[in-house]
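Missing here: one protein chain of the complex. Every other protein chain is in place.
The chains carry the letters A and B, assigned in the order they are written, with residues numbered from 1 in each.
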Amino acid sequence: MTSKKTGMDTDAARRRFLGGAAALTTLSLAPGVTLIASAEAKEAHDATSTKMRWGMLIDARKCDSECTLCVDACRDEMGWGTPADRKPRPKTDAQWIRKVHVTDPKTTHTFSLPVMCQHCESPTCVDVCPTGASFKRVDGVVLVDKHICIGCRYCMMACPYKARSFVHEDISNQKPHAPRGKGTVEACTLCVHRVDRGGIPACVERCATAGRKAMLFGDLNDPESEIAKAVAEFATKQIRADLGLNPGIRYQGI
Amino acid sequence: MKKQIAFSEIAGNSNGYWALLLFFGALIGAALGATWHMEHEGHWVTGMSNQIVWGVPHVFAVFLIVAASGALNVASISSVFEVQDYKALAPLSALLSLALLTGGLAVLVLDLGRPDRLIVAMTSYNFKSIFAWNIYLYTGFFGVVGIYTWVMMDPRFVHFKKVAGSFAMMWRLLLTTGTGSIFGFLVARQAYDAAIMAPMFIIMSFAYGLAIYLLVIMAVYNGANRPLGDYVVCRMRNLLKVFVGAVLYFTLVQHLTNLYATEHHGVELFILLEGGPYTVLFWVGHIFLGGLLPLAILFHPMARTRAWTAIAASLIVLGGLCQVYVIIIGGQAYPLVLFPGMEVQSSFYDGEIYRYLNSLPELVLGIGGFALVAAIIMVAIKVLPFLPESLEDRHVDPEHSAKKEAREAGEKAGASA
Partner (left out) sequence: MRRSFGFFAILAVLATVVLGTPSTAADAEGRVPMPDLWRGKGEKCLEPATDMRRYHMNYLKHQRNDTLYKGIRGTKYSLKECIECHAVPVPGKKGERSVEHFCDQCHTYAAVWIDCFQCHASKLHEEGGASK
């Protein structure tokens, strides 16, 4: 236990040092570049870049336990729900995002929050994937390359968040931007098909349109972004932060 | 004076031989049919789900792969530690380990979501994954043990036997380390994430592999009508006692370590007391039937017969399957801890004990793995001289049998006096 902790501290210290060094270099060599490059400026044709770290801040205090707008939005956008022509099979039907209700048995305090792929900086699913089908884009989005996924499900064993689903049957009528197929593993894509064109994820959009505004999406690396300012100002938490994976999804009020 | 052991192929033309081969062939056919069904419909027709992602096929596959490594024990003892008595038993040991690995891998691969993309697993690698390493360890095992078998059976290469045997032994230790690490490296799950998994899998492999070896050699010599002496069987009994005891010891340490940390009390309570089928499988299947009972049989002076040894070995195999079942499926059935100390609930079964009931196709696929092992051995001993013509005591260890004869003669003399 102690050795684990020390390891993490050393690692964090090393990262801080390297980060500081990188920042100094950037500051001294190209002061203009970082100011000009705004993360939101990615055009559809541009390649994504390491400058960005896409993330989300979810305020559980604004998240109603009855509300499933984000889940519905994701299902509509990506098409993962139970098909209309058959009964639900809850054990094997995919769930890219779900509402989790938490109760503290000692105090009876409760809260509710959406949980999906947490887009970790050090994703365990990417570590264990034998073929490299699980991968992390340079901007921090964790995806599955279904062209080389062999369906071994080791990533599902490794994910601490139960964020991934295995496609247990033939799929038809997929959305053009969300290919899904039997025998491969899938999860939240952080709506990269929208984000790459300068948009925001469907769940965040639906939550905001309904006036709840519990979800905030943006570039954690851009100090000018709303999300970066928010996480700097308020206390936020990551789920299972003890694992040291540094998820890109942060929560308030949990 | 050293006597040359005579190896030869079995005749393999009796009706019984063909009937048995046909039987195993039918089981393999059924397993392929089950695979086709599962792959065609998708995995929803199995008991596996988004909660229990690895099921009965993985139990069989991991058991067979682990046993494959252990089946090489006998050959290692012969070639590496140069124990003469085991020399005659070595080629079958190598053959059995190759067959077991083939059976295990076949089951594993046929359960993939996309078995048609197996080639991808050979061309696209992520070297941070222990799975990717295992692909090399498994395929390498075929090469290494294949060469070792050749060296053992071809008198021209007799000088390389020790080198090849040592290399094969190191390789199979690595292989089982890799297999154990599949679970040992899973930081997210309460039941895994323990360094002890790798050495525990090694000792499990010793016990399962030797038990299967004993069963196979008895079955084969019985079937081929070749003499098999008690001495051979009993020597391996002693080794088996040590291995079964060690498995129990490692299991004890694994659970004691977990019990010390409060954060693991939940999962330990689940496996050891409240887990329903998993608790039963752990205590009755693994600890009693697979551990204490065979130990009692192996130690009991009245049970020093071949029949009792076969019963003990069968129990160890059964207990081993239970143990792997509890590790793989019991380990997954306990929910992931998203919020330590909190109660959670969701539409995706968060915070609930996951239920798993295997479907028939899964079971048929797993049994097909065993059938494939049997079929490979049956064919191999027919086409290549893996088996000594006689394993009578006087052929294996003339010195021992001479002593035994003298003793028996003495007893007879005493009785008649």
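We take it that contacts are C-beta pairs under 8 Å (C-beta built on N, C-alpha and C of every residue); 3 or more make two chains touch, one makes a residue touch a chain.
Predicted model, so just to flag it, every value in this text is computed and none were measured.
The chain that is not displayed touches the following shown chains in the complete assembly: A.
Across A:Arg89, A:His109 or A:His147, the residue that sits in touch with the chain not pictured is A:His147. Across the entire complex, the residue among A:Lys51, A:His101, A:Arg180 or A:Arg212 in touch with the chain not shown is A:Arg180. Taking the complete complex into account, A:His193 is the one of A:His119, A:His193 or A:Arg240 that touches the chain left out. Residue-level contact of subunit A with the missing chain is found at 42, 44-48, 135, 137-139, 143, 145-147, 170-171, 173-176, 179-182, 184, 192-193, 195-197.
The rule we apply is simple: only the chains that are shown with their structure count from here on.
Here the CA centre of subunit A is 41 Å from the CA centre of subunit B. The touching residues of subunit B, counted against subunit A in their complex, run 39, 41-44, 49-51, 53-54, 112-115, 117-118, 120-121, 124-126, 128-132, 134-135, 182, 185-189, 261, 332, 336-339, 341-350.
Looking at the complex, you find that subunit A touches subunit B at residues 1, 89-95, 98-106, 115, 124, 126-133, 148-154, 156-162, 164-170, 182-185, 239-240, 243, 254.
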